[in-house]
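I have placed the structure first, in the form of structure tokens, so that the comments after it can refer back to it.
A protein chain is absent from this complex, but the other protein chains hold their places.
Coming up: subunit A.
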Amino acid sequence: MTLPAGVERHDFGGETSLATQGQPVYGERTDGDWRRWDPHRSKLGAMLEQGMETGLEGDETVLYLGAAAGTTVSHVADFAGPTYAVEFAPRPVRELLDAAESRQNLFPLLKDARKPESYAHVVEPVDVVVQDVATRGQARVAALNKRFLTDDGRLLAAIKARSEDVTADPADVFDNVREELSAEYELLETARLDPYHEDHLGIVARPRED
């Protein structure tokens, strides 16, 4: 697996870690311009760390769903092109605004990812949809947002089992999500994100033609 351009393994005082170049956002370690991308704090970071074939090369146009305070999407904006960040909770968005201040290519949107019509007048068709919404109905969110992906685009999703059903076995939840997702997407690779994120499944998928 190759890392996207703009993401490197960098040495932080004896510890090697994924890193991007940009203003720090969440108290991560830095070395000059380089900022550590902590896979324990970021599901996309964990997917890259696990060697999943994300297809990311750098400079993509990205729609990011569930941006929260901007931990991961700030790294994405460091190596990608125009990056649209959707988050529906006002509190974390305050910090997302701080992260976007120094990133001209990061566009924060206080919108509900289950209502794509409320941001399709702003977001253009994208190469990549990153999804980390940790809410019930994660497969449905992915299906609803398929309209944003170009034909050869990629969905990079992190599915949290406990968000679908606290009591069920995660393996069963993941089976259901995979099945539901397959209606709209061709799944290219799936992998558990342990030990970085317990009971999370990373998914790389491509939209099926309608």
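In this text, a residue touches a chain if its C-beta (ideal position, glycine included) is under 8 Å from a C-beta of that chain, and two chains touch if they have at least 3 such contacts; residues count from 1.
Quick note on the criterion: contacts and distances are computed from a predicted model.
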{"item": "Options \"Aspartate carbamoyltransferase regulatory chain\", \"Nucleolar\", \"ABC transporter ATP-binding protein\" or \"ABC-type antimicrobial peptide transport system, ATPase component\": UniProt name of the undisplayed chain", "value": "\"Nucleolar\""}
{"item": "Which of A:V123, A:A142, A:L181 or A:A205 contacts the chain that the document leaves out", "value": "A:V123"}
{"item": "Hidden-chain contact residue, picked from the options A:P24, A:G55 or A:P82", "value": "A:P82"}
{"item": "Which residue of A:A100, A:A113 or A:A205 touches the chain not shown here", "value": "A:A100"}
{"item": "Positions on subunit A contacted by the hidden chain, ascending", "value": "82, 90-91, 93-94, 96-97, 100-101, 104-110, 117-118, 120-126, 147-148, 166-167"}
